[in-house]
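For this view, one protein chain was removed and the others were kept in their places.
Moving on to chain A:
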Amino acid sequence: MLKVENLTGGYQHLNILKQVSFEVANGEVVGLIGLNGAGKSTTIKHILGLLQPKSGVITLNGQSLIDDPIHYRQQIAFVPETPILYPELTLKEHLELTIMAYQLDATIAWQKANALLKRFRLDQMLDWFPTHFSKGMQQKVMIVNAFMTEADLLIIDEPFTGLDPLAVHHLLELIADKKSENKSVLMTTHVLATAKAQADRFILLNHGEIRADGTVSELASEFGVSDENIDQIYLQMARENGDA
């Protein structure tokens, strides 16, 4: 399980997060939500170790990045918001690299990968350079790479943008599978209506602080909106901020 305690941090001279604390339990799917610039991606970068916290502690199953970087990282798989690929590697080679990097059992990993590739209709593209794919297909490559690992924590940044409706459906299924395997999933999103299908809980960030934390109905009642119009909470929050 992921534990973020009193995390303060951001970019060199720019503090974005202020005393953020939350947990993602095993078998739990948590949505990290908030307007642009609220600190969602910054939080993720801290968990991944791409940014160093000014203060606060992040642990995954009791281990921090500083204790044992390799083991810490083996427990995390990441789907970035914009696909990050190696221009000189084919799709198949990206998967091989993941197997190598995470030291997976090649036979089992390939079984998983092939099923995922088939589901996302990428199974005929193995020998191509993914950098030439469309954005949605590149996103699928990133999803396959992350979901074929045995990582305990999946971090998915803006999973639904750019994916076709069928792929969104498949992704939600995959998230449900991970949940049933007792893995944790942390995803950022703007599309609450889609995310609430799988997310157990949402953490609402506002200006680098946690504004609210709870299930869809808890958030809805806190902001005085109905469950069906959960997207209204953004408008409510903007009003609180004095922006709208």
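Everything that follows uses one rule, which is that contacts are C-beta pairs under 8 Å (C-beta built on N, C-alpha and C of every residue); 3 or more make two chains touch, one makes a residue touch a chain; residues count from 1.
Note that contacts and distances are computed from a predicted model.
Peer 1: Just go with whichever of "Cytochrome C oxidase subunit IV", "Spore coat protein JC", "Aspartyl/glutamyl-tRNA(Asn/Gln) amidotransferase subunit B" or "ABC transporter permease" UniProt uses as the name of the absent chain.
Peer 2: Missing chain, UniProt protein name: "ABC transporter permease".
Peer 1: Using the touch definition from the top, which of A:Leu89, A:Val191 or A:Ala212 touches the missing chain?
Peer 2: Of the listed residues, the one touching the omitted chain is A:Leu89.
Peer 1: Which of A:Val57, A:Ala101 or A:Ala197 touches the chain that is not shown?
Peer 2: Of the listed residues, the one touching the omitted chain is A:Ala101.
Peer 1: Tell me which stretches of chain A touch the chain missing from the display.
Peer 2: Where chain A meets the chain not shown: residues 48-50, 69-74, 76, 78, 80, 84-90, 93, 96-98, 100-103, 127, 129, 131.
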